[in-house]
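Heads up, one of the protein chains got dropped from this complex, but the rest are sitting where they should.
Let's look at subunit A:
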C-alpha cells in the first residue's frame, strides 16, 4: 500500500504511523459529559467504505496527514495536510516560550 504524503510524494505504508479514526472529537478537558467522553475514548464508526483517518509520516517528514481511504479496497482518494486541526491544536497547547 502506498500513501501519498503531501510533502514527500508517494511512499510505502511502512514509513507511516496510523493514528486512527479522524472523526473523533475530544471533549474540552473540563467537560463533564460522560457520554461524550465515552464516545471519544471507545466508540468508533468503523465504516465499510470511505474512512476519514489520520496518519503521521513518522519515517519521513513527520507531518500529520488526513487521509480518506476505502476500507474495502485500501484505495486512497485523498491525503492532505492535517494542519488546521491536529497541528494547530498542538501549537495552541504549547506554553508560551516553550521549546518547539
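Criterion: a contact is a pair of C-beta atoms (placed from the backbone, for glycine too) under 8 Å apart; a residue touches a chain by one contact, two chains touch by 3 or more; residues count from 1.
The rule is short, and it goes like this: contacts and distances are computed from a predicted model.
A.B. asks: Which of the following is the UniProt-recorded protein name of the chain this complex doesn't show: "Oxidoreductase", "Inosine 5'-monophosphate dehydrogenase", "ABC transporter permease" or "Sarcosine oxidase subunit beta"?
C.D. replies: Of the names offered in "Oxidoreductase", "Inosine 5'-monophosphate dehydrogenase", "ABC transporter permease" or "Sarcosine oxidase subunit beta", the absent chain's UniProt record gives "Sarcosine oxidase subunit beta".
A.B. asks: Consider the whole complex, including the chain that is not shown, and state which of A:14, A:32 or A:77 touches that chain.
C.D. replies: Among A:14, A:32 or A:77, only A:14 touches the chain that is not shown.
A.B. asks: Can you name the residues of subunit A that touch the chain not displayed here?
C.D. replies: Looking at subunit A, the ones touching the missing chain are residues 1, 12-14, 18, 20-21, 34-35, 38-39, 41-48, 51, 53, 69, 71-74.
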